[in-house]
Each structure stands twice: as structure tokens, then as C-alpha cells.
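Of the protein chains in this complex, all but one are displayed in their positions.
For clarity, chains are labelled A, B and C in written order, and residue numbers in each chain start from 1.
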Amino acid sequence: MITVLFFAQLRDQLGCESVSVNAEGIRNLAELRAHLLEEHPDWQPYLGLESLLLAVNQTLVKLDHVVNSGDEVAFMPPVTGG
Amino acid sequence: MITVLFFAQLRDQLGCESVSVNAEGIRNLAELRAHLLEEHPDWQPYLGLESLLLAVNQTLVKLDHVVNSGDEVAFMPPVTGG
Amino acid sequence: MNEIAVQTQDFDVGAEYAALISGDTDAGAAVFFVGRVRARNDGREVTGLHLEHYPGMTEKSLQDIVQQAKERWPIERVRVIHRVGALRLGEQIVFVGATSPHRAAAFSAAEFIMDYLKTRAPFWKKEQTSSGELWVEARDTDQQSAQRW
Partner (left out) sequence: MNEIAVQTQDFDVGAEYAALISGDTDAGAAVFFVGRVRARNDGREVTGLHLEHYPGMTEKSLQDIVQQAKERWPIERVRVIHRVGALRLGEQIVFVGATSPHRAAAFSAAEFIMDYLKTRAPFWKKEQTSSGELWVEARDTDQQSAQRW
């Protein structure tokens, strides 16, 4: 399984904080996102945003980054700390 | 009269902290320096240095700056505060 | 002293400065940044903030940013504190301190850490304003600042 986390306004928009996804057949973040959008077509306006930041196991990565079972994945709006 | 001040290592090198100079016939800092060097030829290695900073009435100026009777002139080594 | 702290409680700038220079006579230069909740942001009247973060990744990303700063400049010591949770108007949000033998290195390291923190560390601000709550939008100018380095 892959743990997927959503933060800040993205979490509010999806009405969801985290989901567990079966890793089978999912090779990278792009495929993970496609899988989530298949199950939740109404997430497209939010999860489809190019501006989102992506992390795998708490490190920022790009959309082509490999994901494996056991990974912690995060979809995040652009950060606004400091 | 023009009051002339010397600071830091320049003061140590000249062995002099301040002198009063008759302003007559002295139009600018270059002429003031020439006048001082005429009276003290041994000051040339120190007062002749191009790196010296010059101030008239406590404002940094260039060698062609006009001087008048009553002015306070300073010859200073490059500053090293902070 | 840990280099990184993510915490709800406030911090004492004087005490942080004292700890950073304590017993270190090689660091001739110390630079500090403090960010606070300000009254106006993009024309909105702000009365407070809620700061959300990604626990675990926050500390990891700050440590990574500090490490990059140390690789770029001759830094003696660094301290980064970022608060999370509810913050009122005027309260302190973030502290970055860097010491170095060299003034330029201390300035660059502190500004680099802030620029990277602003664009890479997983914190999000939700503003309380006179017309309700809203998530703060990221700024292009922050991206541009981070791309300088």
C-alpha cells in the first residue's frame, strides 16, 4: 500500500486528509495521480494543478518519481511559511 | 585659518594631530596638501598617499574640493570600522 | 542546542543570539532574521494566522536547507526556529541566525535559508482577516528570490 497525504487548502478542497492506495500497477507519481483521479473525477480541478508540490518519503520530487509499496506520498499546495 | 586634522596611523606617522593653516592663496584641498608638503617635505610618504580619505567640514570630498577660511579639513587613512 | 526547532511556543531573540555566539570568538559576524505576523498583507487587514505544517518533513527540509547553506558559505553556527499553530498579530513566526568569520557569508547564509524556507519547507499560513479566513497564496517574488542562489 501507498499512503497518500493532502495538506492545507488541497485537503480542504478534496475534503480528504489521507488515503491508502494499492501500489500494484503504479510505477510513479504521475500514475498514482491518474489512479486517484479515476476514482475521484471531481478532484481534477485541485489534484490536477501543475503548481502542486510533491513529496515521496518527505523529500520534494518531480512527477516522474518512482513510488513503491510502503512509500509516504504527499500532494501539497505551494508553501507559504516564513 | 583652516583647521587640519590627522587621524589614526596617519597621525602617528606625521607625529601631529592637527595644524592651523592660513587660508590665503589656498583654493582647494590639493593646494592645501601642497602647502603642507612644502612646510613638511618629510610628510610626503604619508600625506601624499592616494588612498587617503578627505573630509571638509565632516563630509567626504575629493581633492579638488574648495576650502575656505574657517573650514575643518581632515586627512584620514582608509576606514576600518564595523 | 539543536540547529532546527519547529514549535508552538514563542522564542526569545536575545537568548537565541547569546547561545549562537557563546564561547565562539571566531565568529566575528552574526546575522539574524525575525519574521512576524503583520497587520496588512496584500491589502487585507490581518488579525491572526494559523500555521499548518507537515510534521517530520518540516524538520527534514529545514535541516537540508541548513546543510546546503553550510556547503556554500563558511558558517560557524546556524539556528532556525519556525512556529506552528495559532499566532496573533505581531507575534514572532520565524527566526534564522547565522554566524561566520565573514560578514558577507553570514548575510548570504541567512537570506538563502529564508528564501529556501519560503519556497521549499512545508508550512502553510491561513489568515484570519476582517472578512473571514483564507489560505495565503504563494508569491512569485519568493520563487524569484529563491532562484537567485
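Keep in mind that, in the parts below, a residue touches a chain if its C-beta (ideal position, glycine included) is under 8 Å from a C-beta of that chain, and two chains touch if they have at least 3 such contacts.
Only a predicted model underlies this, so the values are computations on that prediction, with no experimental measurement involved.
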**OP:** Quick one: jot down which shown chains the absent chain touches.
**Re:** B, C
Original post:
Of C:T25, C:S130 or C:Q147, which one is in contact with the hidden chain?
Top reply: C:T25
Subject >> Residue among B:G25, B:P45 or B:G81 touching the omitted chain >> reply: B:G81
Subject >> Touch residues of subunit C, complete complex, unshown partner >> reply: 12-15, 17-18, 21, 25-40, 89-90, 101, 103-104, 106-107, 110-111, 114, 118, 141, 145
**OP:** Considering the whole complex rather than only what is displayed, give the residues of subunit B touching the chain that is not shown.
**Re:** 5, 7-9, 12, 51, 53, 55, 58-60, 74, 76-82
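As a convention for this text, only the chains that are shown with their structure count from here on.
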Original post:
Where the CA atoms of subunit A average out and where those of subunit C average out, how many Å apart are those spots?
Top reply: 26
Subject >> Interchain centroid distance [CA atoms averaged], subunit B/subunit C, Å >> reply: 48
**OP:** Indicate the whole-number Å distance between the mean C-alpha point of subunit A and the mean C-alpha point of subunit B.
**Re:** 71
Subject >> Sites on subunit A at which at least two other chains make contact >> reply: none
**OP:** Would you mind listing the residues of subunit C that make contact with two or more other chains?
**Re:** none
